[in-house]
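Of the protein chains in this complex, one is absent; all others appear in place.
Per-chain numbering from 1; labels A and B assigned in written order.
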Amino acid sequence: MAEGIKDKVAIIGMGCTRFGEAWDKSADDLMIESSMECMEDAGLEKKDIDAAWWGCCFPMGGLSGLPLSMLLKLPFIPVTHVENFCATGTEALRAASYAVAAGVYDIALAIGVEKCKDTGYGGLPDFGGMMGGTSRWDMPNATAPGLFAIMATSYFAKYGLSPEEGKRTLAKIAVKSHHNGTLNPKAHMRREITVDEAMNAPIVAWPLGLYDCCGVSDGSAAAIVVRAEDAKKYRPDPVYIKSFNIAISSGEEKMYTDWDYAHVETTVRAAAKAYKEAGITNPRKEISMMETHDCFSITELTEYEDLGISPRGRAKEDVDAGFFNLDGQIPNQPDGGLKCFGHPIGASGLRMIYEMYKQLQGKAGPRQIKNPKIGLTHNMGGFPPMNVIGISILGL
Amino acid sequence: MVGITSYGAYIPWYRLNRNIIYSAMGWLNPATLTPGEKAVANYDEDSITMAVAAAIDCLNGLDRGKIDGLYFATTTSPYRERQNAGIIAAALDLRPDIRTSDFSDSIKAGTGALLSAYDAVKAGSVKSVIVCASDCRLGKPGSAQEEIHGDGAAALLFGDSGVIASLEGAYSLSHDFMDHWRAAEDRFDRSWEDRWIRDVGYNEFTSEAISGLLKKYSLNTKDFAKVVYPCLYTRAHADIGRKLGFERGQLQEHMFATVGNTGAAYPSMMLVAALEDAKPGDKILVASYGNGADAVFFQVTQEIEKARERRGIKKHLASKKDLASYERFIASREVLTIETGGRGEETAATSASTLWRHRRAIEALVGSRCKRCGTRQYPPQRICVKPDCGAIDEMEAYRFSDKQGHIIGYTGDSLAFSINPPQMYAMVDFEGGGRSWFDLSDCDLDSLKVGMPVEMSFRRKYHDAARGVYGYFWKAMPIRA
Partner (left out) sequence: MVGITSYGAYIPRYRINRNTIYSAMGWLNPATLMPGEKAVANCDEDNISMAVAASLDCLNGLEREKIEGLYLATTTSPYRERQAAGIVATALDLRPEIRTADFTDSIKAGTTALLAACDAIKGGSAKRVIACAADSRLGKAGSAQEEIYGDGAAALLLGDSGVIATLEGSYSVSYDFTDHWRGEEDKFDRTWEDRWIRDVGYTKFIPEAISGLLKKYELSIKDFAKVVYPALYVREHAAIGKGLGADPGQIQQQMLATVGDSGVASPLMMLVAALEDAKPGDKILLASYGNGSDAMFFQVTQEIDKVRDRRGIKGHLALKRELTSYEKYAAFRGTIPIEKGIRGDEIAFTQLSNLWRERRAVLALYGSKCKRCGTPQYPPQRICVRPDCGAIDEMEDYRFSDKKGHLFTYTGDSLAFSTSPPAIYGMIDFEGGGRYNFDLTDCDLDSIKVGMPVEMSFRRKYADPARGIYGYFWKAVPVQA
C-alpha cells in the first residue's frame, strides 16, 4: 500500500541564480552558480553527493547526464537527464526525493537549468518540428502565448466577461507580480507597472498583451535532499516535503469535446491527489502561500479555480479583493513568479520551491510572509489541452 | 452519353483593385492601367490548394469513392517532380487505384486535360474522372501581367451517367506561338508585344478553332446559347465574338475585371459560370487559347437542375475581401523579401516517411471514429479518447475535411511568424464530434468569435525554400458564401 512522500524527505540546501537575460553566461556558468550556492547552503561538498538528476528542456549542450557530471566533475555517480516540458525542474527534485526516500541513496542533488536566450528571437524556441510525430503539419503555426491566449478567449466567453473586463482582471495579476518582483534582487524584472499599462500594452497573442506574458529568461536552481530523519544532522531548519504530484493530459482535453478550454484539467487532478497526500482538506484555509505557474496571466487566473482556492468562474472576485497579494490571505508569486522572476524552463520548478524554502525558513527579506506554515508550488509544462502538472507541498 | 456530370469553382477571398497596383508601380509603366480588380490567392494558397477547393465544390454531396481518375491542369505547379495531381487526389481522399496526371506548360492545358478526361470515359478506361484546372501566375512588378493575371480554379467531373452537359465535339489547333513564355528557372512570365499577340495569335487562333469546330460539325453560331473563350484583351474579346457572328448576349461574361486572366483555369471557370445559368437543351461552345487552341462543345441536359448546389463562380465572386496593400500582395506571393525574424526562418525538415505513414490523416484530414462508442477523434487514435470507453483498436476511418465545426477558443498570435499577421488559430469542435486545433485563414481577427462556425480548407502550411518543400495541411475558416 503506497504511503505517499509526506514527511519522508527534507530539503537541506538550495541555490538559485539571478534569472534574466544572461548574455554573458552559458548554461554551464548558471549551473555552477546554483549548485555552489546550494552546496554551501547545505554545508556539503561534491564528494558527499550520491546521485544527481538534472533537468533541462532544450539541452543545447547535449543529452544524457554528461553535461552536468562533466561540468561539476561529479565523482562517477549516477546522473540522469530529466525532461517534462516546463515542469522539468519539479521532476528533477521529485526523482531525487524518491531516490532518498527509497533508501537507495543518502544525499541527492536536483538541478534545473535553461539557457533560453540563445535563439536570436523572442519567446521560447519555435515548436516547428519539436513536438514530434505529425506536428510538422497538424499543429497550428503556434507559440506558447497563443495556445494560452485561446484559454482567455474561451474563459471570457464562458463566464461572460467582456474583453475589457477580462483584460482588467488579468492586468491586476500582472501588477501584483511586478510589485513582488521589485522586492526580489534575483528577479528578472524589477519594475512596478500599473493596470492601465498592462491593459494597453502591445498585444502578443490576442487577448494577451506583453504584461500578460512571463519573461523568457536564463537561470538555474538546485536543491539537495536527504531522508527526513537525517535532516537535522545537516541544518536546524530543513524544509519537509508534504506532497509531490504529477498529472499529465490523457488526450481527452485536446481530442474529446467535453473539456471547455477554460480550465486546466490536469491541475484539478494533481491538486486533489496532492491535498490528499499532504492531508489538506481546505486549501483556501490551510495553505499559507503559493508559487503557481503564471507563464501567462490567464494561466494564473484559472489556476486559482483549478487548485480549489477560488470558486469556479469567480477567481476574478479574489483577484479584485487582493486575496493573492503579498499582504493578502494567500500570497501568490511572492518572488515575482514566472512573470517577473523569469522563466528558464528547466529551472522554474526548482525556483518556485526555492522561494517556498526561503519563506518557510524566514529568509525571504523584504518580501517575507508572516509565519508561513504550508507552501504550494504548481508547475505546468505544455499547453492547456496537453500538459504536465507538477504540484509540490512543502512545510516545516 | 459522356460529358460533365458536376462542376465546381474556386476564387480566392482576396481581391486587389488594379488601381492599388497602379498606384504603387504605375510610375514604371504608365500605360499599364487596367480597370477593375483581380482575385488574389492568399499567402497560403497556390495552384494545388485552389484545385482542391474547386474539386470539393464540384464533389459536393457526391461519392468520392467512385472517382477513377484526377487530371490536373496548371502552369504553376509547386512541384516539377512529385505529381501535383497526386497531392490533390490525396487531399480529396480519393481511392489510390486511380489514374492521375498533370497537364502543364501551356494555358490551354485546361481544355487538353478536359478532352483527355472525356476520352478516358468514352474509351471505357474509366467511369468517372475529375479535371481540375488552377493557376496562380505572377507578373513582374510594374508589368501588365501583374495587373491582368488573376488566381482561380475550376473542377469538372466527367462521367457517363447523370451527365449535365454532354461533350458533343472538339477541334484543336496547336501552334508553337511564343506569345508569352516562362523558362523552367523563371518565376515570371515574359511576353512579346501585345499588339502582335492580339492580332496574330489571340484573335486568329480563337476564331480559327471556333470556326473549325463549327465547320467540322456543320453548326452555326446561332446554335449556341453561350460561347466561352478567355479574355486577354477586353475589346479584342468582344471583336472575336462579333466577327464570328455571335450576338453580345451569347458571349459568356469574361470576369476580366473581377477575377483576371486565370491562365489554364480560365476557360473552365468561364464554363462553370455558363453552366450555372444554363438551361436544358442549351449548347455551349468553349475555346481555350494558348500555343494554339482547343474548341469543344457541350449540350446541356435535363440533369443540369440537379447540380445547382455549388458555390461555383457566382457565390465565390460575391464573397470577397479587398486587399488594400500592394506590398501585402507582393509579400504573399514571395515577390518581396520580407523580414521574417529568426523565428520565421526556423524550418524543421519535412520527414517524407512520416508524411507517407500519416498521409490520410495529414493530407485528407482523416481521423478515426470509435466503433464501440461512436466518438470521432483527430488525429486518428488506436485507443479511444472518450474517458469511459477506451476501446483499443476498434476504430474506423472518419473524414473531417468535409465537416463543419465551430470555434471554442482562438487567438491572433503576434509572436508566431506569419506573412499575414497576426497568426490566427483556434480550437475547433466538429459538428458530430471531434476536436483539434487549426490555423485559421481567410478571416480577420476582429471578425472571430467563440462559437462561430468554420469549414476546412486545404492550404499551404509552410514553404521550406532551403529544402524545396511545400507542406500542406488543413486550416479552418469562417464559412464562405
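To be clear about the criterion, a residue touches a chain if its C-beta (ideal position, glycine included) is under 8 Å from a C-beta of that chain, and two chains touch if they have at least 3 such contacts.
Predicted model, so just to flag it, every value in this text is computed and none were measured.
Although it is not drawn here, the omitted chain touches the following shown chains in the complete assembly: B. Summary of contacts with the chain left out: across B:T5, B:N42 or B:S101, the touching residue is B:S101.
Chain B meets the missing chain through residues 2, 69-70, 75-87, 89-90, 94, 96-109, 112-113, 115-116, 118-125, 170-187, 189-190, 192-193, 196, 200, 212, 290-292, 294, 352-353, 355-356, 359, 363, 465, 467-470.
Please note the rule applied: only the chains that are shown with their structure count from here on.
Chain A and chain B have Cα centroids separated by 49 Å. Touching chain A in their complex are the following residues of chain B: 341-343, 346-351, 354-355, 358, 361-362, 375, 377-379, 381, 385-387, 408-418, 422-423, 425-427, 429, 433-439, 445, 449-451, 461-462, 471-473. Touching chain B in their complex are the following residues of chain A: 119-123, 125-126, 128-130, 133-134, 136-143, 145-147, 149-154, 156-157, 202-208, 250-252, 254-257, 260-262, 385.
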